[in-house]
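Beneath this line is the structure, given in structure tokens, with notes to follow.
Apart from one protein chain that is not included, each protein chain of the complex appears where it belongs.
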Amino acid sequence: MSKKFLHELSQQLETIEFSGMYKKERILNSSQSSKISLISGQEVLNFCANNYLGFSNHPEVVKAAQETMNHWGFGLSSVRFICGTQDIHKKLEAKVSDFLGTEDTILFSSCFDANGGVFEPLLMEDSAIISDMLNHASIIDGVRLCKAQRFRYKHSNMEELEEMLKESKNLKYRLIVTDGVFSMDGDIANLKSICDLADKYDALVMVDDSHATGYIGKTGRGTPEHCGVTGRVDIITTTFGKALGGASGGCVSGKKEVIDILRQRSRPYLFSNTVPPAIVGGVLKVLDILTESSELVDKVKSNADYFRSEMIKAGFDIVPGNTAIVSVMFYEEPLAIKVASRLLEEGIYVIGFCYPVVPRGKARIRVQLSAAHSRDDVQKALLAFTKVGKEMNII
Amino acid sequence: MDEIRDVVLEYVINEYMEDQDEELTYDTALISGGFVDSFSMVSLKRFLETRYKISLPDNRATPEAFDSVNKITELVMEFLAAKE
Partner (left out) sequence: MAYSARTRAIFENQINTLKDGGILKIERYIHSVQDAEIEVEFPPGAPLKKVINICANNYLGLSSHPAVVKAAHEGLDARGYGMSSVRFICGTQDIHKELEEKVSKFLGTEDTILFPSCMDANAGVFEAILTEEDVMISDRLVHASLIDGIRLCKAMTDSFKHSDMKHLEEKLILHADKRIKLVITDGVYSMDGDTAKLDEMVALCEKYDAMILVDESHASGFIGKTGRGTHEKYGVMGKIDLITTTFGKGLGGASGGCVSGRKELVEMCRQKARPYLFSNTIAPPVVAGVISVLDTLSKTTERRDKLEKNANWWRQGLLDAGFILQPGDTPIVPVMLFDAKLSQDFAIDLFNEGVYAIGFFFPVVPQGKARIRTQISAAHEMHHLEKALAAFIKVGKKYDILGKSKKEIMEMYGA
């Protein structure tokens, strides 16, 4: 083992630290909730989780996970095709299809793996993937593993998308790929126009709805419901690791033949265990709750609308949007970091996002609302933002 | 030409064949046929460069160009000719 190399790595790590890009983890010694406790002993209100519906420690979900384990055990110790498929996995796939209004669904151990494994089996070098520039990293990795030709259009720029559809018209298939909700800005893809363009130019549409499934749209079915294009999106990928309980697991949902091919050929599906029983039981319960009532969907919406409008009234610079992701712009990197750490002192946990996660000079604090937040929690956050904003002469 | 072909064939057999009873011809599809794993093309490239004192640019040393003993031989011949 090369000592020289380890030394070189240490230096690299120091450079990362010096440049302020060193990633440090904050450790929780509680479950994920509206209120969390940090190992420092501090209790804070959490506004940076993807726990949009408050299912991460929902008592019914926890109970369902426990009961499922009693009946189906802890793990499968096998991949799907050998002896790693239980009837509850088929049940979950059917339930997700029902919920999303698709023909069939295939589970993956994460949506990262779903995006990593969806492209390669479907598209060869004679086809093209046309991707929004701000799509999530896991889509980028999936595209890297696929031989299809690559096109990227400026974020939500429909003219450029149309240009690329024209440019690639001689290729066998064209797949337009977009996030449903873009996680850094909290804006929603223009699925209506995308589907219209796809129809016009005979292209397929794929949407990663990780930041939408469960709470966007009138009944939480996601961005296709919100944009009025239910049934017109050919492939949906999404996660159970955010609004739908937040544990782990993801899926690809869509046309039956597409799902069948993925079952035969998608590498993360073939070579990795599927979602463990406890998690399956939890997600089944989440989908039951959401199918019965839109109460939690309504609650996160009203929390987000209230927070957004009050922040604008208070004079903050807010990225326009109508999701539970509210990005507060500070532009300068040190300022965003400083505001976030002041807010933590005030008992509000949020994160400042800087380059390279967002473009240079576009630093921001991303606030994520949840149905787990009470109106009182949201008001506390507003008070803290206003206090710190005045203190620092921002508003 | 014939001599290069046989040198390449011998190298490929020694480097890649697990069972020596496998039949390999000058035209056998090496990479697309699953005989040569594309991860070790670099060894083949280095072998050719050292043996024939040529330099093969990466954009020419592709899986397609290395897919049979005959194709490899053509590539080597081309670069040998350019050298002279």
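Here the chain labels run A and B in written order, and each chain numbers its own residues starting at 1.
By definition in this document, a contact is a pair of C-beta atoms (placed from the backbone, for glycine too) under 8 Å apart; a residue touches a chain by one contact, two chains touch by 3 or more.
The structure presented is a predicted model; accordingly, all values stated were derived computationally and were not measured.
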| item | value |
| --- | --- |
| Absent-chain contact - pick from A:20, A:73 or A:315 | A:73 |
| Residue of A:232, A:338 or A:380 touching the missing chain in the full complex | A:232 |
| Of A:148, A:164, A:216 or A:258, the residue in touch with the unshown chain | A:258 |
| Sole contact to the chain not displayed, among A:99, A:112, A:153 or A:330 | A:112 |
| Missing-chain contacts mapped onto chain A | 1-2, 5-6, 9-10, 12-13, 16, 22-33, 36, 39, 46, 48-52, 55-58, 61-62, 65-66, 69-78, 80-87, 90, 109-113, 116, 136-138, 141, 144-145, 173, 195, 198-199, 201-205, 232-234, 239-243, 245-248, 255, 257-258, 260-261, 263-264, 267-268, 270-273, 275-279, 282, 349, 351 |
| Interface with the undisplayed chain - residues on chain B | 18, 34, 37-40, 42-43, 46 |
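We take it that only the chains that are shown with their structure count from here on.
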| item | value |
| --- | --- |
| Gap in Å, rounded to a whole number, between the CA centres of chain B and chain A | 46 |
